[in-house]
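Notes follow once the structure below has been shown.
Here the complex is missing a single protein chain, while all its other protein chains stay put.
Naming follows writing order (A and B), and every chain is counted from residue 1.
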Amino acid sequence: MSWDTQRSGAGPVDSELVSLDAAELARRIHAREVSSVEVTRAHLERIEAVDGPAESGVHAFLHLDADGALAAAGAADRAIADGGPVSPLAGVPIALKDNLTTTDMPTTCASRILEGWRPPYDATVVTRLRAAGLVPLGKTNLDEFAMGSSTENSAFGPSRNPWDLTRIPGGSGGGSSSAVAAGESPLALGSDTGGSIRQPGAVTGTVGVKPTYGTVSRYGLVAFSSSLDQIGPCARSVLDAALLHEVIGGKDANDQTSVSAPLPPVVEAAQAGARGDLAGVRVGVVSEFSGEGYHSGVLAAFTDAVRVLGELGADVVEVSCPSFAYALPAYYLIAPSEASSNLARFDAMRYGLRVGDDGEHAADEVMSLTREAGFGAEVKRRIMIGTHALSAGSYDALYGKAQKARTLIVRDFTAAFETCDVLVSPTTPTTAFAIGERSDDPLAMYLADLCTIPSNLAGNAALSVPCGRSADDGLPVGLQVMAPALADDRAYRVAAAYEAATAGSAAGPRIPELRALETSR
Amino acid sequence: MTATVESAPYTVEEVCEHFDPVMGLEVHVELNTDTKMFCGCANAFGAEPNTNICPVCLGLPGALPRVNGTAVESAITIGLALNCQVRERSGFARKNYFYPDMPKNFQISQYEDPIVFDGYLDVPLDDGGTWRVEIERAHMEEDTGKSLHIGGATGRIHGADYSLLDYNRAGVPLIEIVTKPIVGAGVRAPEVARAYVTALRDVLRGLAVSDVRMDQGSMRCDANVSLKPKGTEEFGTRTETKNVNSLRSVERAVRYEMGRHAGVLLSGGTIRQETRHFDEQSGTTSAGRPKETFADYRFFPEPDLPPLEPSRDWVESLRAGLPERPWERRARIQTEWGLSDEELRDLVNAEALDLVADTVDAGAPPEAARSWWVSYLAQQANTAGVTLPELAITPVQVARVVALVGEGTLTNKLARQVVDGVLAGEGEPDEVVSGRGLAVVSDESALTTAVDEALAAQPDIAEKIRAGKTKAAGAIVGAVMKATRGQADAARVQELVLERCR
Partner (left out) sequence: MSDITRDDVAHLARLARLAVSDAELDMFSAQIDAIVDTVSKVGEIPDDVPPTAQVVPQTNVVRPDTVEPSLPRDVVLAAAPAAEEGRFRVPRILGEGA
């Protein structure tokens, strides 16, 4: 049996279901052309077909809850049959990054230290998904505690890029992006601290959005770097991302950094953008995001995308943000500093792994033995860097200066947004690299987030939308669109216009066939 | 060397021949808000272990702190009462260190920008004078959980086999009030320390923001002491004495450390900067376990909480709502209760003034309230070797006892037994009354039966009474009181005896 033959001709309906956008799935479910249970079952079958084995499959999921998903789908179908008002995405399946707390599934952050931990509470975004009738399928893979750009730092093995299973799907949210790219789920949630939604979106040919900091509650997101983390949607289309954004966004009393301002009208913006008119929109090309380290195929795709934006009526200008040179250094000080504190709670006392409790070792020693055994190398490295950056002797020169860098980056954005409505860049300098290629060189790995980090430091909105394939290797490239804080709708409008203009060409097929994997099983 | 010094410290008079003592006092106060500092769990003393915990105060992954607005208001109020400035923009910071009773392994506190700073408190001294203690700052933070050490010989931390943790107290709001160095008190330094903590307690009690019970840990004092040789300006090395759990201990701990420092310094030794623990029994201090490295708390701004910018209007409305100062209140009370200077001083010295006032506030007449605290309860405190405020009875409970006497449920003698029961931990006064069966027997038919039985048992006396010798009734009353184990109202029994013999 192969997936391909099953899908060809007048095959079963589920082969089509797994390639549809969430908006189209929702339309069919709400029109009762298909049931949520059928849609959910189709995705569970697709997962069954392509996700395993962990050593060679897509390996997007760390935990699957088929029974829970089918129960939730059944409930959505009943609600729709009852004829009452339902949310625009009711009945549509979704995958959750495994650093979001869920009461009905474990939350591991892809770490041994939390293996098997079942939280006693749902993250706010999960509560909102459930209330809106979405159907959680399972928990997706990530770099341990979201620290990485490839999922290779997962304690449970990497996820693989559906476009080429020898390559990384990006990170940290490679599980979510590869699940969406592989047809395992039409939607997913990720978290973006330095690019963990956008960079995986770029390298898997999917849409990934980092909303404005504070517009989506972080309550229940296991913190990596609290002042940078933001939950956001992963989807196959800009409109799908906007629909999901509206479900999860908005003020939450459980997160005092969540803002009171109304959520920007992202769905409206995506719909308006899809009509293809960008007349009068001022688009700034950030000149710092090119040059050494950027693949020519990526730059060519980006240049072509900018040309398309111009054809759609946008006024394209070049802008300079010189302080972005400090973004990567500042990020690799601030994020590890906050992480060193956030991850201190994993100490074997109240939950999670405990190692060395033999009656001889004191509490302090058990903490050290557990953390040594439970954390992977990248997590330990960042904890120690953060501990160093915050130490009395280094604070002013490292953490303190990183905060000053943040000020300069905010100023650069402010100045650029005085002359531009949005800024654009490649999402990441290269296409998906090979698994293992950078795993021994942390600094090389960190470069993957070069273009995405500034928006985390400044807290503004940014997204990645597919922008064709690189001529070098045929792999997907992402276009990053950045907008001012609380103006997420601008990024959606521009991305939707670009998406509509290039439909069927630049973005290419949204779901790779995975034939190679199918026939090898 | 240290052992001999510690067994024979110098007196403060001897110390001050060579040195000027310098003190810094850090007082932690638990606020009596309904909920914790950063979550909605109940802030309740003495609950079943781990019943007031949630993802936030247990530090579960993904949980986020949420500032308690009332706690912020209390912090500002405390600052205003201590004549502090309120910072226009203040924020929280994380203090990072690992300890099992701290669920996140960091404490949310305030570092460079405490909510209030730069104040003072004019502290009344025993001789009627005052001493101005300058306040450096007061800031908000969260309390830790409590550990119980199991096994080993003593149940103490050293030698225990393992520990049990209760996080009910984790996250309870704390205000830490820090003085500037107190210099120039000389031989009165121990007295000034006690007087400051006493005055601070009185002010905070007046604000009703804390239970300020040192015995229950809702008020805790760390005393920093150093000595500088007379005529020099540079402060000596300080020690920080913890576990100072009563007002008297504050004075004793400072006195002891002054003597110990002098002993070490005068014999050519040097003081090690360290944390010391005060022992209530011996009145001495001992060194804590030496730290392997100097603590580096790696403070940084708390990213999960936005800054606080109290508006001028808010601050001024809180200032306008400040209660009268304790000393002003004293003057008023003296007039209202008609106390002589001496009676007032006795109340203050016995630390009874607030207790009496609170008892009056709870409904008791001033005279009855005063009488209980200065006589019977004072005796009990004296016997137990504790101060009046440390007695395990509250003004509300005393007021209830007074009320029970007033309504005839208790005689004065029974009332004392009820108080004994409360002090023994048998619960509220009403629970002691029913638990010990102490209520006055006021059931008329039962009393009448007892009277009739006593008359029948002593027919000759009954005859005398009937003959008009009413004085003989005393013997029958005595028999009835004996039969009812003292729980009858003797006056009513007397009436009944005369009635039945009519």
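Here is the rule we use: contacts are C-beta pairs under 8 Å (C-beta built on N, C-alpha and C of every residue); 3 or more make two chains touch, one makes a residue touch a chain.
Bear in mind that the values here come from a model prediction, so they are computed numbers and not experimental data.
Remark: the omitted chain is touched by one listed residue; of A:A181, A:A402, A:C420 or A:C467 this is A:A402. From the options B:N52, B:T179, B:S226 or B:S246, the residue with contact to the unseen chain in the full assembly is B:N52.
The omitted chain makes contact with just one of the residues A:R371, A:R438 or A:R469: A:R371. Of the options B:S163, B:S371 or B:T394, the residue whose C-beta touches the omitted chain is B:S163. Within the whole complex, the absent chain has one touching residue among A:P186, A:G214 or A:G273, and that is A:G214.
Residues of subunit A that touch the chain left out of view are 117-118, 120-121, 213-214, 227, 253, 256-257, 259-260, 325-326, 328-330, 332-333, 340, 344, 347-354, 357, 359, 361-369, 371-372, 375, 377, 380-381, 383-385, 387-388, 391, 397-398, 400-408, 410, 442-443, 457-459, 485. Mapped onto subunit B, the interface with the missing chain covers residues 33-35, 39-42, 48-55, 58, 66-72, 89, 91, 97-100, 147-149, 151, 157, 160-167, 275, 288-289, 291-296, 300-301, 303, 305-310.
Just so it is clear, only the chains that are shown with their structure count from here on.
The mean-CA centres of subunit A and subunit B are about 53 angstrom from one another, to the nearest whole unit.
Contact residues of subunit A toward subunit B in the complex are 99-101, 107, 109, 114, 117, 119-121, 123, 218-223, 225-227, 253-257, 337-338, 340-341, 344-347, 349-351, 359, 363-364, 367, 387, 390-392, 395, 399.
The residues of subunit B lying in touch with subunit A in their complex are 55, 58-67, 94, 96, 98, 100, 103-106, 161-163, 165, 167, 296, 298-300, 303-306.
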